[in-house]
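Every protein chain of the complex appears in place save one, which is left out.
Let's turn to subunit A:
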Amino acid sequence: MEEILIEVKGLKKGYKKRKTKEWVQAVDGVEFTVKRGEILGLLGPNGAGKTTTIKMICGLIVPDEGEVVINGITMQKNRLKGLEHISAVLEGNRNLYWRLTARENLEYFAGNRGKSRKEKMGEIEELLKEFKLKQKENELVSNLSRGMQQKLALAVALLADSDVILLDEPTLGLDIETGYEVRQLLKKISEAGKTIIISTHDMPVVQDLCERTVIINNGKVIADEKVEELMNLFETSAYVLTLGNELTEQQQKELDAKFPMNELLDGTKLTITLEQDNDIYDLMDLLKKENTIIEKIDRTTINFEEVFMNLIQEEKSHAIHSIN
C-alpha cells in the first residue's frame, strides 16, 4: 500500500475584508491526501483559495478549522517539527536575496536550516551544475534572468532535503523555453522521489507533470481525480458537431440554457460538453426542431485546459441553477 504523506483535513479559513468589512470564506472545508512520491496539481481560478491552502499546509496561516498532518506530524500542533519535512517556493524569484550571489543564496538558506556550508558544499556544487547555474554562481541575483532566478529558487527549496516541496506558480512569467526547462527539472525532482504540490495556472505543467489534481473553486474542492481520468471523463462527453446551417436565435438561447458548456465557431462548428450520456438526445431534439442539418459528429480531443474550464463552468452553472 502506498504511504500517505500529507493529509489535509477539513481546512477552513475566513477573512474580513479590510475596506468593506465583508466576511470572505477563502477556504471552506478543503480536504485531500497526497501519497509519498506523488505530484499533485492544485488548481483553481484566481481567488479560489489555492494560495491560502498552500500557506496553511506550510503552517504560515493558521486555519480556523481543520488540520494538516505531514508524515504523522500535525502542523497546527508542532509546526517546527513539521517544517523539517517541507520546503517551498512561495513567491518565485522574490524568495531570494537579490543583493547576494546565486551561491551565497544557496549557502545562506542552507545555514538557515542549521546546515554548515562545508556539509552542503558538494550538494550546492551539484545543484549549480544540474540547474545550469554554475557559470553564474558569483553573479548577483538581481543580474540573473527571471528564468535563472526561478531555477535558483527551486534549487534553494531542494537544498532543504525535505520530503515535500510546495510550489506556488513555479512557471509564472517565464518564457516558453525556460518554462519547459523548469518543467523538465521538476520532472527530475519528482523522479528522485520527492512529493510535490504545485499550485498553478499553467495547464501544460499539470498535464505534463501531475498524476493527480485537486481543483478548488470558491474555497471548495470541486474535483480530486487523476489527471488521466479527468481527461477521459471529459473526452467521452465532449463532441464537435459540424452543422449544415446556422442555428436560429431561439435555438442558441435554448442551447445556452441547457448546455452552458458550448462554443459555436463560424456559426456552424459546435463544440459541446454533455453532463450525462442521455443529454445527446436532448441536443438532437433541439437541433431537429428547426431542421438543423448535422453533417458530422466527432468526439473531441481535449486538453487539460479545457477540462479545467469545463469543471469551473459546470460549477458556475450548478451555482446559478441552485440560486434559480
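Note that a residue touches a chain if its C-beta (ideal position, glycine included) is under 8 Å from a C-beta of that chain, and two chains touch if they have at least 3 such contacts; residues count from 1.
To be clear about the criterion, contacts and distances are computed from a predicted model.
Trainee: UniProt protein name for the omitted subunit, picking from "2-oxoisovalerate dehydrogenase subunit beta", "ABC transporter permease", "Acyl--CoA ligase" or "C-type cytochrome"?
Mentor: "ABC transporter permease"
Trainee: Out of A:36, A:115, A:146 or A:201, which residue would touch the omitted chain in the full complex?
Mentor: That would be A:115, which touches the missing chain.
Trainee: Return the single residue from A:61, A:133 or A:148 that touches the missing chain.
Mentor: A:61
Trainee: Can you name the residues of subunit A that touch the chain not displayed here?
Mentor: These residues of subunit A touch the chain that is not shown: 13, 15, 52, 55, 58-62, 80-81, 83-84, 86-88, 90-91, 94-100, 104, 107-117.
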